[in-house]
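Here the structure comes first, spelled out in structure tokens, and everything after it is commentary.
Here the complex is missing a single protein chain, while all its other protein chains stay put.
First chain written, first letter: the chains are A and B, and each begins at residue 1.
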């Protein structure tokens, strides 16, 4: 137990945790949106994120991005990356909905059937990117699919450097970008759900599908919308991940997805602001825990948090409600 | 296209159902002959396609995995199939009968394997510590039979420990929590180097004849046939035991809880108790299969227990037909055998399993084998009932 280390650099660990948690939060939004409306755990959402990272990877390698480009180019690459990742992830999420979930919904299948389907889909995507695409595209896109199941590095768009220090806490440019970008995306989504006509439809369906249908809300369109929105958020997370960690792999989604799900549950699944809070909280707890014990226990901490939250407060910190997100 | 598949599927199910009905209609002694024939077939499987004197039967011989280039030892593959069948039967108790989706089954499998490794191998830190504490000779370790009991008891306890807090959760939450549990077990096995040797793993795990060595007459490292026979014996024993549960008050309670938990509770079934039992029984079976796996392998390390296997186990159950022992066994054999026999397929097996899960869930959520459930039926007395007046 390294209490001294934790207490001595509490600020630093908190900042590290927050920037880590911001990515969890963005992914968690996907779980929360779908759960809020459909009461279903979209287990394959982690793969939506994974596809986003590959989209960014392919874009950057095809553009021939070099390490540490000038600021103007860097911004261009990031914006392009965001667009491409959002399209890829949003498209993947939409495809999942149309191909797998819609037929099940038509049959009114029980939740566990959805979950098993989602697990199957997750496996399919992991294998698609780890095994099939390397076979098919190994020569065309060697940077992304050179070998099956490889870890692939990405060009460094922004060199990590300390922006400013408060006490003994150093805040880097990347941490700041990740945090600000994630919060901005979430604020945008929050605005969309709470202030626009489309968002009102989403909230109506989340609260009471039957009444919403009677009021003329197109439920199918709302469902497509939430999958796309969740996908876009995962795409944003994929971009931030690529920028911060600079690598990806076909199996990257599994643990990250579980953690994002934990974050969603922690904040109160179905609750958008809860996802932010849960993500940040989980990120901080993880960094604290990893400091206290050892970094290889990090994943265990997340799972233990999940179990403890579900046992003692299954509705999460803020309670479950997409419908009453404004309250 | 999909309609064609559907109608073909209906025909297939029709055939299977009529075969099943005919089997049930057979007199008892004919059923007994059928069962004996099945037993002979199962125990004879390692010799599939081989005649005395080195002759081969072409069609059957091609089914063997060692008939292809670089194929694995046939009896070894059979052993793996048997282990997976055991896993499927155990997971079926949890998923199929009690309706609880357990995505962390690999955790119990790992605990079973680690039980025999930690207590039975002279290389394990635990055994070394016990030797020191009690001044035992360096060759001392817990015998295989006691390890077997330990494996079952420890997995049952861990099943209860996992189930106690989590079984009150909604079904889909439970699934995710169990997934986390499986990962925790693996990470603990990897990180707790002082107990489990960590990533280095544990070797010299004993078999029924003691530690693995070239001198072992029956359960050696090379010949897998005795291991297969041992595993299939356990499988048959467990089939009998699980059938006993299915056909009892317990089985009915599980089904009732699966179908409508609230209604079951109002009818006097305590759902939590029976779910916990399902978890414990499932865990024990997972532990037993892990135990056999560790014992045969003689070496285990944490990488053998990753979360993908949990998903594979669930795939075996749902693809085969959850709730139905024949179905899940078939699922297990298919998923273990196909990648071994068709090596080109091996690279894509996870993809195919994933696709199979999705397709089965969308097209046929009951699984491949129609779950004409072993409903309890009145036989002669039903006829008598029809004659009785509608109101007493």
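Keep in mind that, in the parts below, contacts are C-beta pairs under 8 Å (C-beta built on N, C-alpha and C of every residue); 3 or more make two chains touch, one makes a residue touch a chain.
Please note the rule applied: contacts and distances are computed from a predicted model.
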(request) Quick one: find the hidden chain's UniProt protein name among "YciI family protein", "Amidohydrolase", "Cation:proton antiporter" or "ABC transporter ATP-binding protein". (result) "ABC transporter ATP-binding protein"
(message) I'd like the shown chains that the missing chain touches, ordered by label.
(response) B
(message) Which candidate, B:41, B:129, B:270 or B:345, sits in contact with the chain we can't see?
(response) B:270
(request) Based on the whole complex, identify which of B:16, B:161, B:245 or B:359 touches the chain you can't see. (result) B:245
(request) Would you write out the residues of subunit B that touch the absent chain, in ascending order? (result) 29, 241, 244-245, 248-253, 255-256, 259-260, 262-271, 277, 280-281, 373, 375-378, 381-382, 385-386, 388, 390-392
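Note that only the chains that are shown with their structure count from here on.
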(message) As a quick test, compute the distance in whole Å between the mean CA positions of subunit A and subunit B.
(response) 35
(message) Could you list, by residue number, the parts of subunit A that touch subunit B in their complex?
(response) 40-41, 100, 103-104, 109, 111-113, 115-117, 119-124, 126-128, 131-132, 148, 254-255, 258, 261, 265, 294, 296-297, 299-300, 302-304, 306-307, 310-311, 314
(message) Which stretch or stretches of subunit B touch subunit A in the complex?
(response) 99, 101, 103, 165-166, 169-173, 175-177, 179-181, 183-184, 187-188, 190-191, 307-308, 311, 314-315, 318, 347-348, 350-351, 353-358, 361-362, 365
